[in-house]
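What you see is the complex with one protein chain gone and the rest in place.
Our next item is chain A:
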Amino acid sequence: MTTEIKLPFDKEYVSSFSKDMGEPAWLTELRLNALANAENLAMPKPDKTKIDKWNFTQFEKHIVGSEDFASLNDLPEDVRNLIDLEAGDQNLYIQRNNRPTHLSVSKELQGKGVIFTDIFTAAREHSDLLQKYFMKDGVKTDEHRLTALHAALLNGGAFLYVPKNVEIAEPIQAVYIHDNKEANLFNHVLVVADDNSSVTYVENYVSTVEEANGIFNIVTEVIANANAKVQYGAVDTLAKGTTAYVNRRGVAGRDARIEWALGLMNDGNTVSENTTNLVGDGSFGDTKTVVVGRGEQTQNFTTKVIHFGKNSEGYILKHGVMKDSASSIFNGIGKIEHGATKSNAEQESRVLMLSEKARGDANPILLIDEDDVTAGHAASVGRVDPLQLYYLMSRGISQKEAERLVIHGFLAPVVNALPIEGVKRQLTAVIERKVK
């Protein structure tokens, strides 16, 4: 049964907002259709986590006013730490709540035809290209209430397009700053890597407010066309009190590769969905996820790789630590569709609980509809071994430091294997902060 809801914004508001933003007609229409659907569609049902009491729909402000920063040096310290201020020719987008506040794209990339811009500018200036990919093959507006609401109320995001045969060595970075307690974010990131191209994109959702009730409805679509390679890194650090739905989805074409390096470090309640559709023959998907839960938060992490193409390979590696009264579900799904012969689906999920009150559950699922494949999974959920702590403490190490070592040690196999150096560095710092 789907309960109907009253949304805080109606179609007059949405169409006038779309008009104010100078959006093309197709986008206005997409928003309005989605809005109409949002009231009736069901909520998503993340396996084993009840979210019906979570507030994803009732809030006051769609847009909050934000000032620009005078210069990069005036960014909050937490943000400055994420970027390389010395780098001359950087590719960097910074968004403050809903406001695009900084964009730099190197001359070199511009020359090669790379597009990197905020989502509103993309809608105005690259309407056809955006329309071709926006919520088409990746995430669809009518999957459930949250994707519909996302499309209807889209109020931030970025678009990255890498033309055929362009290979970009330096990571492209985006930082989404949350520094207003009244802000709610419906952020959309669309990365399209055309045939034979390669790119690394790294993003941060970072709250600089201590605590806020904001709603975050975030969708990422990665489209890797034939033989393209996309490395997608993210470190999320949204504040306590926030409610987040984060859906990051990739579609890999023939021989394409999508590699995710995700540090899911929010302090609020979070549903995080990461799916890679291996559509093309010979495509490859790899997801590495690190999680630290603390406080009272409840989280659900569903990582899915779906094999359609022959000879496709999918890997999931996910380690999480739960402190305090944090509770989380780790769903790992490897699905091999009929016809995806010679495919390989592997996954490993491990959860370490640090306190009596912490809860963690790992559910590895393999759904295989084809005989000629290989697959494997490993999962474990456990508490810190008191004998390990005893051993460390018997050398003079305090309990806190011993726990810190055990946590770093537990997460190290994933952190060390992350394909993006910058993400590795950021994550190590966030983990350090969170386990203190």
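Brief remarks follow.
One rule holds for everything that comes next: a contact is a pair of C-beta atoms (placed from the backbone, for glycine too) under 8 Å apart; a residue touches a chain by one contact, two chains touch by 3 or more; residues count from 1.
The rule is short, and it goes like this: contacts and distances are computed from a predicted model.
Missing chain, UniProt protein name: "Iron-regulated ABC transporter ATPase subunit SufC", from among "Iron-regulated ABC transporter ATPase subunit SufC", "Tryptophan synthase beta chain", "Cytochrome P450" or "Adenosylhomocysteinase".
Looking at A:I306, A:V406 or A:L427, the residue that reaches the missing chain in the full complex is A:V406.
Residue in contact with the omitted chain (choice from A:A42, A:A87, A:A378 or A:M393): A:M393. Against the chain not shown here, chain A presents residues 385-388, 390-399, 401-402, 405-406, 408-413.
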